[in-house]
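In this view, the complex is presented without one of its protein chains, the others remaining in place.
Moving on to subunit A:
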Amino acid sequence: MKKLLVGMVAALGLSTGAAQAQGAYPARPITMIVPFAAGGPTDVVARIVGEHMSRTLGQQIVVENVAGAGGTTGITRGAQAQGDGYTIMMGHMGTHGAAPALYPNLRYDPAKDFAPIGLAAGTPIIIVAKKDFPPADLKGFVEYSKANAAKLNGAHAGVGSVSHSTGVLLNSILGIKPTLVAYRGTGPALNDLMAGTVDFMTDQIVNVAPQIQAGTIKAYAIATPERSPALPDVPTTKEAGLPNYEVSAWNAIFAPKSTPKEVTAKLVDALDKALDDENTRKRLVELGGVIPSKTERTPDALQKLVESEVARWTPVLKEAGATAQ
């Protein structure tokens, strides 16, 4: 057994060595850094999109999960990687929007240190509450939470998580300061929300949709311009009277800054084809994901999105005194 394993390791070494011989890009497997643990929403998006991109590029895209520090560990590593197109990364709202405010010692600049490839999928944010929370709709929720802010307990999945940033944004729009209770990940937070230990939270649709459908928690509104096919009964924040609260946890592919144009062009094209593919779209939509339109998925559009997101999150998070370092 040991011999077999040693042999396998040696064979692996040889094959990657041989593949490094120069040729048209891509000549060997591409590593996509996902800065979160395997199994989370960003990881799932990366794997679904990456699978189709592999077929277009003719080389396997291997997902490498480099978790830590709200995703900034993996993105830092990606930003410093060689710009040869063999290391790309899946960034998201946190790493390329909220991070500069949360991590004063951040070692990359989301707007300057990357060659943007394109937006992969957005996952809408939903405002949810325990099932016996008194307000019946979003209007009622706004009134109730303003009147009872001192009593309220809001849950989130840790400083720097999507549920934390989007929750802080909601509180700042409502002008309330409820008590925030931190959990290690969405799962435990959801558990206590279902049990009624905490009152409300904001999170990505993929995490909460099954519970909403089963009626174990209730949803007030979805923070996107349009309703989601996964939850057609949940009104948008605009319809329900809170138009300022529009937010989505987007995921997007980036390459290191120094990656040559010919290489990024191939990646842009592969992403574009993946997002046009029927089966890929279907899988993303089943997760509650919103697929970016042709104009939204260009590198330029992503660059603009990053800049506007940094500008949006920095004051909100600074005001809330949130830092992760």
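Assume a residue touches a chain if its C-beta (ideal position, glycine included) is under 8 Å from a C-beta of that chain, and two chains touch if they have at least 3 such contacts; residues count from 1.
The rule is simple: contacts and distances are computed from a predicted model.
As stated in its UniProt record, the chain not included in the shown complex is "Tripartite tricarboxylate transporter permease", which appears among "Peptidoglycan glycosyltransferase RodA", "Phenol hydroxylase P1 protein", "Na+-transporting NADH:ubiquinone oxidoreductase subunit D" or "Tripartite tricarboxylate transporter permease".
Residue in contact with the omitted chain (choice from A:Ala38, A:Ala147 or A:Ala265): A:Ala38. Remark: the omitted chain is touched by one listed residue; of A:Gly140, A:Gly158 or A:Pro235 this is A:Gly158.
Only one residue in the set A:Ile75, A:Val142, A:Val162 or A:Ala209 touches the chain that does not appear here, and it is A:Ala209.
Along subunit A, the points of touch with the absent chain fall at residues 1-2, 37-40, 43-44, 47-48, 51, 63-69, 73, 102, 153, 158-160, 179-185, 187-188, 190-192, 194-195, 197-198, 206, 209-211, 213-214, 216, 282-283, 286-287, 322-325.
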